[in-house]
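First comes the structure, then the notes that go with it.
All protein chains but one are shown in place.
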Amino acid sequence: MTAPVSAREILICSIAKLLDGSRHVAVGASSPIPAAGAMLLRALKDEMRAEKVRVSILGSVEHNFFTNGSAELFDCAGQGRIDAFFLGGGQIDGVGNINLVGVGDYPRSSVRWPGSFGSAYLYFVVPRVILFREEHTPRVFVDRVDFISAPGVSEPGVYRTGGPYALLTGKGLFSFDRTRPGFRLESVHPGHSLKEIKEATGFEFDHNDDLSITPTPDAATLKLLRGRVLDELHETYPDFAAQMRREISAGATSA
Amino acid sequence: MTAPVSAREILICSIAKLLDGSRHVAVGASSPIPAAGAMLLRALKDEMRAEKVRVSILGSVEHNFFTNGSAELFDCAGQGRIDAFFLGGGQIDGVGNINLVGVGDYPRSSVRWPGSFGSAYLYFVVPRVILFREEHTPRVFVDRVDFISAPGVSEPGVYRTGGPYALLTGKGLFSFDRTRPGFRLESVHPGHSLKEIKEATGFEFDHNDDLSITPTPDAATLKLLRGRVLDELHETYPDFAAQMRREISAGATSA
Amino acid sequence: MHTDLEALARQIEPGMRIALPVDYAGVSMAMTRPIIDHGASDLDLVCVPTGGLQVDMLVGAGLVRSVETSAVSLGEAGGAPRFNQAVRDGSIGLRDATCPAIHAGLMAAQKGSPFTAMRGLIGTDILKNRDDWRVIDNPFAQSGDPIVLIPAIHPDIAIFHAPMADRFGNVWIGRRRELAAMAYASKMTFVTVERIVDESLLASETLAAGTLPALYVSEIAVAPRGAWPYGLWGEYQTDTAELLRYAKAARTAEGFAAYMSGAVTEPAQ
Partner (left out) sequence: MHTDLEALARQIEPGMRIALPVDYAGVSMAMTRPIIDHGASDLDLVCVPTGGLQVDMLVGAGLVRSVETSAVSLGEAGGAPRFNQAVRDGSIGLRDATCPAIHAGLMAAQKGSPFTAMRGLIGTDILKNRDDWRVIDNPFAQSGDPIVLIPAIHPDIAIFHAPMADRFGNVWIGRRRELAAMAYASKMTFVTVERIVDESLLASETLAAGTLPALYVSEIAVAPRGAWPYGLWGEYQTDTAELLRYAKAARTAEGFAAYMSGAVTEPAQ
């Protein structure tokens, strides 16, 4: 009895697809789903005997290859050695601006989030930044962020080799068009609808009339994810990996 | 039979005096006499139970406390953590300019020396730079250097926390006046004369009418130099230390 | 060189600029209580490059005038409650930054340069709110190319925790090079360590590679498990339960006060 594909597994597989072509993926601390996506891509490439994918997970001992202190991630990105990274945001708006600082008038934010971390740099220099936020509500996806930690696009003449590539939420997958600029809904995750996404999104976005459903992984990919990838994930995110394993075995039993 | 004080020993003791008040002295590679002077100061301060003097000798394993590659010396100086350093010069002129690059029209120097090393930075940021050149001839001490590796003085407004403090040669000891700017002969080493120094120096310099003789060390200082300092020096400059020891024992026998 | 925590704390004067490391790099939590007991206020904190429990406690104790940081949080235990409250109250100055800008400021100080240039930042509200930063046109570019200059950050004191020091004042920092950067940039550096070893850390090339030389270290004090409840790389793990306990208590000023006066402010041995 194979357990049915879970929403999380669809997210992980979507991330692996978005990362395809990257040689070096960096993942921030406390990001188990992006980490799993990067590990899945690495495993898939290994199976295909394609060029190895390097995955650097901050805060991990096993998967952190840096030896020059906490500046090295940023140096490495500045050197063009990081192809893909993940950013979230307390608020994300329709032109790809992200806000990691707070709600209301800065500096006396009524809700204060931790802060911008490295976003104000990495968003400029990592070619493929994947915006990942599971919560898909109007308070997250706003018309205009209250504080720009990092802008989605820049004026001509501003040095920029990176920026938003896609936005993945709990409801759907968007691509980002830097020229327009704006998001385009590419697919809706199983169990969700365009109407629901429109209601949950505070900004306008493009979409086709007949929307795709975000694909579920094939059997081989699922096997890799539930095997090798969960094993690797366990080293850095033991709680998360254990939780996924429980889901899978519960699903297999009930299936 | 104590051996008579050698010319080298007078140089070493002169250097120790010039360094007095420094907490951290850095010494370049292949500079045994400056290194011995710095070690002598350290030993003298230890005897007096005064604040410890730190001596960093580049290229030494025992006396090199840097762990951040070859940039650290310059960083350290830029932080104001190096009080004294030594520079030489293929040419040195009367306003304290030094030339470590070559003779003739740059870039096709007729005589090429190795190059400026760190002088173009250290001369600006180390408060007490001691110019040390044993060879005292008109080809070294010129009216105007052919190439300025590092200038003796700078225009007002140029950031400068360091510069020449003294010039020690095989014949005499000069101080440097940054306001004039120029050198002033402070003392003539035993066995040399003002007339000889004037003939050997291609630039004008100040001096008193009745010139001092560079003092020879007292017995206690000499004992420290011939004991502990030569022992320490041996670790980094075994050939030089051995040669000095031979001189001392030959002197003691013939005395 | 080897002294007690209270003696170190007494060297902190009101209005000083204090550099503190990120959660996982070696936070000298052992110094937090002595600093609060000493009570020097109007401190300007520089988080390298982010802050956590120690920053939250110092803010909660009312000692902090401003925080320069890329983020403040308790990690898995959530937001930093006293810091967030102080932001809402407007009772501390905020100098929001981004991680590499903090590193850039320290690097300028390390190099004795007045500033470091860095990419990114253009068009952010971070830049808009930093009147101490400058934007110039890159002089090497053919056409207009705006670039941000971050001024040197010169803390008065850097404070961190490390696994070991030797009898000569050298401190082993391993691959946590940001601790060296903090020390290079700062006038004074206070280090608490798990233990003092007899042999010089500079005696072997292997250990020397991860050693901050005594030249940059002002004071060392022994504080076993001195990062607790944070972990220390290669030594012990973070005590997340304790972080959660703090996070819950410090939601209110009263809860914070109760936590700080409570008995459990030292690690279980």
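The chains carry the letters A, B and C, assigned in the order they are written, with residues numbered from 1 in each.
As a convention for this text, a contact is a pair of C-beta atoms (placed from the backbone, for glycine too) under 8 Å apart; a residue touches a chain by one contact, two chains touch by 3 or more.
It should be emphasised that the depicted structure is a prediction, and the values quoted were computed from it without experimental measurement.
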Absent-chain contact - pick from C:Gly123, C:Pro155 or C:Gly174: C:Gly174
Touch with the omitted chain, as defined above, among A:Ala77, A:Leu131, A:Ala150 or A:Leu185: A:Ala77
Sole residue of C:Leu149, C:Val197 or C:Val222 that reaches the chain not shown, by the stated touch rule: C:Leu149
Candidate in contact with the missing chain, chosen from B:Gly94, B:Pro151 or B:Pro164: B:Pro151
Where the missing chain touches subunit A, by residue: 24, 54, 56, 65-68, 74-81, 125
Chain not shown, touching residues in subunit B: 29-30, 59, 66-74, 78, 100-102, 106-110, 112-125, 147-151, 154-155, 157-159
Residue ranges of subunit C at the interface with the undisplayed chain: 100, 104, 107-108, 111-119, 134, 136, 138-141, 145, 147, 149, 151, 173-175, 205-210, 233-234
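Going forward, only the chains that are shown with their structure count from here on.
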Identifier of the chain whose CA centre is least distant from the whole-structure CA centre: C
Chain whose Cα centroid lies at the greatest distance from that of subunit A: B
Interchain centroid distance [CA atoms averaged], subunit A/subunit B, Å: 60
For subunit A paired with subunit C, centre-to-centre distance based on mean C-alpha positions, whole Å: 29
Residues of subunit B engaged with two or more neighbouring chains: none
Where subunit C touches two or more other chains at once, by residue number: 180
